[in-house]
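The other protein chains are all here in position, but one chain of the complex has been omitted.
After this line comes chain A, so read on.
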Amino acid sequence: MRLKAWGRLLGAMLLALAAAGRAHAADDLVTRGEYVAHAADCGACHTRAGGEPFAGGLAFHLPMGTLYAPNITPDTQTGIGRYSEAEFIRALRQGIRRDGATLYPAMPYPSYARMTDDDLHALYAYFMHGVKPVSHPVVQTGLTWPFSMRWPLVLWRRLFAPDPGEVQHQMRERQFPDALVARGSYLVEGPGHCGACHTPRAITMQEKALTALDGTVYLSGGAPVDGWRPVSLRGDNRTGLGRWNEQDIVRFLATGRMPLGAAFGGMTDAIGHGTQHLTPTDQLAIARFLKTLSPQTPAADGWKYDPAATLALRAGDVSARGAALYVDSCAACHRTDGRGYPTTFPPLAGNPVVMDPTPDSLIRIVLAGHVLRATRQTPSAFVMPGFAARMDDAAVADTVTFIRAAWGNNAPAVTAEDVGRIRRTLAAEHPPLSLPLN
């Protein structure tokens, strides 16, 4: 009897241990899935500012209308709670919804097609067990005909989305100089879907390149999204990351701020929901991979600081177009020498955003202002005030033209019409900034 009782006890203990072990493994999987969700930056689109995580509703303002990111919490009615793992993986890699409909390619499934089985398995576990189900219906009503029809999307998918089998094969065959670059390539081209914003799209809206293998158009800068122009991530000296070193990129991904610039626009959410949560090794992998991308246009004239504008301002000469406006409204933080006070106030001299052929970002930030958000490592946020109420289109154009011309930036002038175009989109679409409390 006694032996039997011991046996039962021992059995019960072993069972408990095994269950605990399983629970531990499941927790690990969910935690790993959460990490993959950061790497895939799911929250940037599927979590609204101030909303429940992944409950959807974020608006995409596109030329053909407004799209809303769906609820991807495990809620069975309004979320993805009924997805099997296979259905979940099909949606991510192939853009096919559980009911067979095709997703709008705002969902970067051409990039997610590259995600590994392991990562998708973990991601599924996280969305099913690590995310709180939220009942929040997201209704798509924003697109105008003919873009409101789903069937052309099927055609689009068949024409432009890569075949996941082929992609996975290609990834296995690809050669890299080292494991870190390989990891960086995976993060950037796969879950990170950097190209969704930073690679230009064709007239039919597909990214012109999906990987570094597809030539120098890959990550060479995208069309403006919400009025922000995603810059080139290639090695271009003036308009890309040519003058950023690996550590600069790592700091930028971790904190949104480094000596050569600060994050704004869509990158704010990409850092907030995504890159700041990556391990330093993964951040370094991304940096190293990006540094392998050759310049799209290997220009002879790299940016070089030209002190002429600084010397003129210091001598009290504000005769250059926009110079007086710059001194009055910008120089307190960005200084007359354009070097700013990094990492608090970013430099304008030599800043790729300032020299970009498309001036949209610069105009928008002057009009509407922006917030450099706090991150885990950097608790301070900094606010750039908007000048839309104080400056008319001509004044903004003058100011931006000064910034683009000074300190060796030598970028083309901006017209009042350019400013007017962006001012109108601001008035129509964008809610006021939510302001930080420091």
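Heads up, the rule we're going with is that contacts are C-beta pairs under 8 Å (C-beta built on N, C-alpha and C of every residue); 3 or more make two chains touch, one makes a residue touch a chain; residues count from 1.
Just so it is clear, contacts and distances are computed from a predicted model.
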item	value
Protein name, per the UniProt record, of whichever chain is missing from view ("GMC family oxidoreductase", "Aldehyde dehydrogenase", "High-affinity zinc uptake system membrane protein ZnuB" or "Amino acid/amide ABC transporter ATP-binding protein 1, HAAT family")	"GMC family oxidoreductase"
Absent-chain contact - pick from A:358, A:378 or A:410	A:378
Given A:182, A:318, A:333 or A:395, the one touching the chain that is not displayed	A:333
In chain A, positions touching the absent partner	329, 332-333, 341-345, 371, 374, 377-383, 385, 390, 435-438
